[in-house]
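One protein chain omitted, others in place.
Naming follows writing order (A and B), and every chain is counted from residue 1.
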Amino acid sequence: MAVITHDSTASGSRAIGVFKDLVSRPSGAIGLFLVIFHIVLALVSPFIAPFDYKLQNSALMLSQPDAVHWLGADHLGRDVFSRTLMGGREALLVTGVATPLAVIWGGFVGILFGLVGGRLDEVLMRVVDAFLSLPWILKMLVLIVTFGTGVEVLIPTLAFFYGIPVIRIARAATHDVIARDFVWAAKARGHGRISIIWRELLPNVLDTLMVEGAMRWSWMLLAFSSLSFLGFGVSPPTPDWGLMISDARGFMSFAPWGVIGPVIALSSLIIGINLTADALAKALGIDRAQKAPM
Amino acid sequence: MSKHPFISVKSLSVGYDSRSGKTIQVLRNVSLEISRGESIGLVGESGSGKSTLALAAMGYFKRGLRVLQGSAHFDGIDMLALERDELQKIRGGRLALIPQNSGQSLTPTMRIGQQLTEALRLHSDMASAQFSDRVVELLTQVRLPDPAALVSRYPHELSGGQQQRVAIAMALAGEPDALLLDEPTTGLDVTTQAHILELLRDLARERNMAMLYVSHDLGAISRVCDRVAVMYAGEIVLTGSARQVLLTPCHPYAHGLLTSIPRLNQTSLPVALDGRPPMPGEAISGCAFAERCPLADDKCRSKSPDLLPVTTGETVRCFKRDMIAEMPVSSRKPSRKDDLDNRTSDSALGLEHLAISYTKKDWLASLLFPGTPVPPATVDGISITIEKGETLGLVGESGSGKSTILKAIAGLISPKEGQIKLHDDKVLKPRVEDRTAVSLRQIQMIFQNPDDSLNPRHTVAQILAQPLRLYFGLHGEILREASVSLLESVRLGAHYLDRLPSQLSGGEKQRVAIARAFAAEPEIVLCDEVTSALDVSVQAAVLDLLDELKTRQGTTYIFVSHDLAVVKAISDRVAVLYQGRLCEIGPADAVYKAPFHPYTEVLLGAVLQPDPDVAPTLSADDVVEFFPPACGCPFQRRCPRKLGRICDSETPPSREIAPGHYINCHIPARDL
Partner (left out) sequence: MLLMLIRRLLLGLVTVCLVSLIIFAGVEILPGDACTQFLGEYQADDELLAQCQKDLDLNRPAFDRFSEWAGGAVTGELGLAVDGKTKISTIVGDRLQNSLLLALCAMSIGVPLALLLGVITGLWRDRMPDLIASTLAIFAMTIPEFVSATLLILVFSIWLGWLPGIVLTSASAPAAEFFPEILLPVIVLSMVMCAHIMRMVRSSVIEVMASDYVQMATLKGVPYWPMVFRHALPNALLPAINVVALTIAWLLGGVVVIEVVFNYPGLGRLMIDSISDRDLPVVQSIALIVASIYVCVNLAADLLTMLANPKLRTMYTRK
């Protein structure tokens, strides 16, 4: 009998294919551009900022934007433009570390729960649900207030609390995958649990986790800037957009530029991440709609 | 005699624009005419465009499809030029569709009665006060039991067969002049299928409706249709009367298709067709079928033949239509156990009093409502000894427990009672995690759906490497060589190693799954409906492959299928199951001949053969049962030959009708 010889589509690396698909979409291209822009900015801003962010000059308090100070000065006379350029550094550092941690720990536990199944899984999920019903701010503030606001507290706190919703997602994805025949086939061959998790489960759950991770990052940034806004995040004089907006709020009626700069910066970053996450989901072929029950 | 064509499609080409900008054609220059009172069958496999054609006759195109050229007329009305509100009046009224999957096609939030009333309101002239009576009348016409109660039910509360009948009733509500049927019996049990087809046949005759019946199932088509058109790769390649096309087809594809379907009266394996049908978008030069055709020459590969009439009234699209007689018809005898080199009557696998249960005890229910009975086991009382080198077929409809038994043998489900013995002495641990490496290697399983049984993220090389590494510790160059030779044994080239499952067709994927199972050099291979998800023209090739592998390696197969002809073609012995209990077991030829267990008789009677002269016998109702009875014979509620109370209370004894042939029934052997 003839051997089948239809021409094959070039396999190539899947990651490259997904990346190409991502940037071919307008949302993906814009989003990725914004994200990369901000990351680069955070890295180079200390070197390109015209003024020292800490430098206070009482003569310049709340002065209008001019050729020297492009965005004017804040209530302590510091250059708003420089502070805006550098305002994302702490946020990106903290969330950039905490997000992968959250996804890893939440994903790990979620997959474990999904595999365990049965009674234990049900009981543990009730505990997780109970935990999730508490307002996020409360949980975080209690820890922060007790242990301080340094980076070494913020990162684990954010990672821990934002990992919990990932547990649900990873568990649901795991449930979907283990019902499929190729996992049964692996089990029937006699592969051990670890081998099944690593070889069969993980590559298929990874897509969902990646998209979830991107969304987590944007929510974590929102939370981080909210915390800074409320005074529980970054400590002065470190520049942070949330903190800057909080400080400048009181003077908004006559000095709105102190607010506009950080607003645009923060919003553009978060929108960028969201657009990228959306485009990534489409490129990976994940249907993120919540399904109608029928 | 020329009848005025009622449905007329002329030179229709339909396609969609792919992301890369190319226009991909789904229908290529198709013309079809159906007269009033005529039933035409449209046969084709995946990629043939048959469903698109049926929907196009209604002027409907799925999102993304557009008409490239041609026209579609219904009773003289141009369907492609009508406005939406004009189309609405015709659709569901004079021209009605019966969809493929009624379970999905009935709105889940509306009751059956409401949906039927809606159809009446739209298309009939009756006064609204008469609607509810008419609804009950319609439901009775499609032979649904207890229509008055059915009216207030929701679609998901009905079985598949009942849902399909409701869809038919809904189509009839508008008193249609023409019916379009898109695979209406796919996914239904054998007996249910037979009943529904009888209903359709009667309705067509009574009402003088024009009917377009789209299906890949030639048996169904032969039962209902007067004329048949065969489609391949978006074109019509053959038309003719049902007898002409099904018994003496003039096109190589049709011929190949018909010889590749296993028949009940055959004693050998069907002849397989090479290759697979082309998917829309694949580049085709010359005749679409040329690369698979044993008669093809250079002319066929470069020029595309036209659809031309032949003296007998058929139309054929082939340069070689006069050479059909030269197509291979002889086929191989399947390798039987007696032909194998190492003939022994050693037991390979023993199932002893196996009982398996899916349902778990509901603690809350038993707490609040004590005394709720425990549901009976899904599978019970299975004791079979499978001999080395034989192929045991397990047949039954949905709920028969055949897949459940396979899963228990594989260790994926633990039996409630009983045990499974390997080689007459080693009791297999019920859970796969507890089994020894040796017994794991010796039992391998192939699953039904190749899309699901291969990890979409693994290349073929990785898929094959898993068992080779696990059981034999191979790696590196030796591993690769072993993988290549495995691929060769399933007739795939070495270049398949780097492909992902998404780049393979269904048949190719299933071959990889077979290669994966054989990589372990197993003694026993469990085949769970391995051909059911494949195109008809590909199924025979897979059966052929399985047989060849058995000849070479002397493997024991347990072959599960709902398709009786397929099971007969490949099995030495056959066991018939109903609701998880054994009805009959014996050599394949004996089981398929009288004397029968009453259920076997019903089952065999309902099988549809692709032969217009053969009619099925419908003996039992097509009631679907969801769980077995608590005691007595599993078939007690439907048996046309029920003796009486003894069938309800006592488990039927296993009587040996002939050496090796057992029937479990209360009726004495001489009366069967």
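General remarks:
By definition in this document, contacts are C-beta pairs under 8 Å (C-beta built on N, C-alpha and C of every residue); 3 or more make two chains touch, one makes a residue touch a chain.
The structure displayed is predicted, hence computed values, not measured ones.
For the chain left out of this panel, the touching residue among B:L27, B:A56 or B:L106 is B:L106. Residue A:I137 is the one among A:L43, A:V68, A:L120 or A:I137 that touches the chain missing from this view. Screening B:R66, B:K89 or B:K303 for touch with the missing chain picks out B:K89. Where chain B meets the missing chain, the touching residues are 55, 58, 60, 63, 84-85, 87-93, 96-97, 99, 101, 104-110, 118-119, 122-123, 153-154, 156-157, 170, 174, 364-365, 368, 626. Residues 126-127, 129-131, 133-138, 141-142, 145-146, 218, 222, 225-226, 229-230, 242, 245-246, 249, 252-253, 256, 259, 263, 266-267, 270-271, 273-275, 288-294 of chain A touch the missing chain (whole complex, contact as defined above).
FYI, only the chains that are shown with their structure count from here on.
In this assembly, the C-alpha centroid of chain A lies 48 Å from the C-alpha centroid of chain B. Of all residues in chain B, those touching chain A in their complex are 108-109, 272, 274-276, 282, 407, 410-412, 432, 435, 437, 440-441, 443-445, 447-449, 452-459, 466-467, 470, 491-493, 495, 498-500, 503, 508, 513, 516, 520, 541. The touching residues of chain A, counted against chain B in their complex, run 1-6, 8-9, 11, 14, 180-182, 184-191, 199-200, 203-204, 294.
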